[in-house]
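Here the complex is missing a single protein chain, while all its other protein chains stay put.
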Amino acid sequence: MPLSYTILVIAIPLLMFLFLGLAGVKMGKKLTGVLGVCAMGVTTVIAYAVALTYFFGTGDGQIVDGVRQQLVLNDWTWLKFSENLVVKLGVLLDPISAMMLIVITTVSFMVHLYSLGYMSDHHGKPEKGFQRYYAFLALFTFSMLGLVVSTNIFQMFIFFEMVGVSSYLLIGFYYTSPAAVHASKKAFIVTRLADLFFLIGIMVLSFYTSTFDFKALMANPTNALASAQGATFMGCSVMAWALTCIFIGGAGKSAMYPLHIWLPDAMEGPTPVSALIHAATMVVAGVYLIARMFPLYVLEQGAMDIICVVGAFTAFYAAAIACVQSDIKRALAFSTISQIAFMMTSLAVSTADGALIEIHEGYGLGYMASMFHLFTHAMFKALLFLCAGAIIHAVHSNENSDMHGLHKFMPITSIAFLIGCLAIAGIPPFAGFWSKDEILVACYAKGMGWGLWMSMVAGLTAFYMFRIYFLIFFWKKHEIHTEHAPADQPWTMTLPLIILAAISIVAGFVPAGELVTWDGAHLHTQLNWSVAGASVLIALVGIGLAFKLYYKENELPEKMKNALPNLWEAAYRRFYMDELYQFITHKVIFQNISKPIAWFDRHIIDGTMNLLGDVTNSASYAIRRLQSGSIQGYVFVYLVGALLIAAVTMICVMI
Amino acid sequence: MESLGNIILYFVAALSIMVFSVLTVTTKKILRSATYLMFVLLATAVIYFQMNYEFLGAVQIAVYAGGIVVLFVFAIMLTHKPGKDAEPLTMHKKWLGLAASLLGVAVCGYALFSYAKFCGAKITAVSTMDMSELGHTLLSTEKLGYLLPFEAISVLLLACIIGGVVIARKR
Partner (left out) sequence: MYLVPSLVMFGCGVFGFITRKNMIAILISLELMLNSVDINFVVFNRFLYPEQTEGMFFTLFAIAIAAAETAVAIALIINVYRVVKNVDINQLTKLKF
């Protein structure tokens, strides 16, 4: 299939959004859903064809000197302000964007299909707002696809915003519930704040390099950095600042500490949405952004160090919180944060030797590992979320205290969930093992400390995932609360689970080193047995611990909780981050800054304006009798005036 | 005012202007008012003729006496039932108007008669403009040519025609 068909992959969701959004109300709900699923299916097929053509095709100058090239397929000038300040829209294909096409369309298709079942009640009757839901899903898919094929930073920024908007719309889908409204607002404001930094970063970067174009920037990153030589701000080069700002933008979308606060709340949206947006695609936008600008980052060590520290910290922080959450979706959300931090760290442990780009162990590997993990994580995390959705749909609750012992009732879901857990825990041969192992290798290459830290987080991951698993499906006998006994869901919901579970099993065997590398050259990886063995061991320890604590109902967890009540409480409350934000925004900013400003605005500025208006108003009211509308009166007054002037003139002449 | 005939004609014209103007504004019947107005305008035309402005006199008769007065008569016919008098003026208003206008007349008259150097001046015999010369002046763009005001007037008239149609049209 010709590569130029990529444009179709983007166009179909857009058209579907417009069509479903405009005509959806007129159509039946079922028809809308089926249409959305079919369109997404077609998109997926085309995306696969394009990506496979890109990865394995040899025509059209795809490979030069054994290196797979970045291809700019279309590049339309959209806004041309001046010679350098040109905003273009286009399609860029390179290994990571081709990979992202696959990831997004796959997960999106699964979610579309799954939603047919999930967004219906038990009698298969679609919910209110079904058409709107599908229209927004299409919009989101479009924005995300547009984001990954961006040819320049500005296009990426535009789609970044659109992704944020569609995420906002979908989180707030149940707009009658105040929690959903608050969550959507929170998500929008936090990511928007981060995007402000992103925009600043873009401006600084493009001011010095005088281009937005990725290809131009990446073709010669040393030059791009040299263009800002000597320009410093607060002791650091402006480029470091620019790249850090751009990272903050990415961190907002990818929920890095301390901008992660929106993601757990975003779970108020429908579960398939959480799977699509807040697990598999949107949250990796930040990682993708860094990966896209990797050649620049790798030369700017300061920015890289920041990312590294933030990523490593977030990974641990989120994993620790995930260990105690009782809401299944929130636990998965924190797991997502932790895994994305893994990717970030993996990107950031890459180092370069001075200005010379030279591949050594760790460099390039980290990039590859990060993208590989992105791919596998999207699959198994979507799987986990969809499983969670199926469970929630069955028992109508998010709390795992309402679940327990579901294994008997929902065997397929249970097995799928188990596969997801094994994958995320890093047990061979499941997908997560391969990618996580390579991340760990990259970390060990950076330094022993980084490696040990990340290994520990990996162990924690295994522990909390199996904690959730055991608490949901075992622990004790299920008590039936509703009139329906929980059971496996209809085929529209089960089929995606099976497909994704299958992908999660085999995805690790994708030769990512051959396909997804930062410079298009092959990177031959082999399993580092010592690291792999250690990580598997740690994961097994984590699983064993979880098994011991949570497989059967016992007193141990309660005892642990009572032994360290403060720590447990702090972790359960996410280490008081939300309260801290609340405190800062409400007590500090609102109270001390906004209130006085509001008072000034309301009383001084508005007061002045009101005064002017009131004075004019009352003065006009007082003298409105003068404007009687009687011409004859006017003429009389005029005449009197003329006579007076004549009299004055006469007196003057006489004197 | 060489000849006695001319002087008599002047006095007749001036007197009729004065008398008929007063009648125009004091008569009770609006139709009569219009008629008196026509006499005033005709007398004005006579004065123009006396000053050797034949073209102006002709225009005065044609446009004013012939056009505007007819327009007035039509309007009066359309808006008044025949035989209906204007309601009498209120005293207070009448005196007010009288005082104002008399005062105005007095002031202007004072100014006029205190500068009455040319009050009895003779009309110097000048060659009057003939028609073709007048036409050339109206349409020339040289000094003392009036093409621009002429065109402005034509646009204005056009606007008036359209405006009149739009306003008076039945909706």
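Read from first to last, the chains carry the letters A and B; within each, the first residue is number 1.
The criterion applied here is as follows: contacts are C-beta pairs under 8 Å (C-beta built on N, C-alpha and C of every residue); 3 or more make two chains touch, one makes a residue touch a chain.
Bear in mind that the values here come from a model prediction, so they are computed numbers and not experimental data.
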{"item": "Hidden partner chain, residues of subunit A it touches", "value": "624, 628-632, 635-636, 639"}
{"item": "Interface with the undisplayed chain - residues on subunit B", "value": "10, 13-14, 17-18, 21-22, 24-25, 30, 33-34, 37, 40-41, 43-44, 47-48, 51-53, 55-56, 59-60, 63-64, 67-68, 71-72, 74-76, 78-80, 86-87, 89, 93-94, 96-98, 100-102, 104-105, 108-109, 112, 118-121, 123-124, 126, 129, 137-138, 144, 146, 149, 153, 156-157, 160-161, 163-165, 167-168, 170"}
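What we mean here is this: only the chains that are shown with their structure count from here on.
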{"item": "Of all residues in subunit A, those that touch subunit B in their complex", "value": "636, 639-640, 642-643, 646-647, 650"}
{"item": "Partner subunit A, residues of subunit B touching it in the complex", "value": "96-97, 100-101, 103-104, 107, 110-111"}
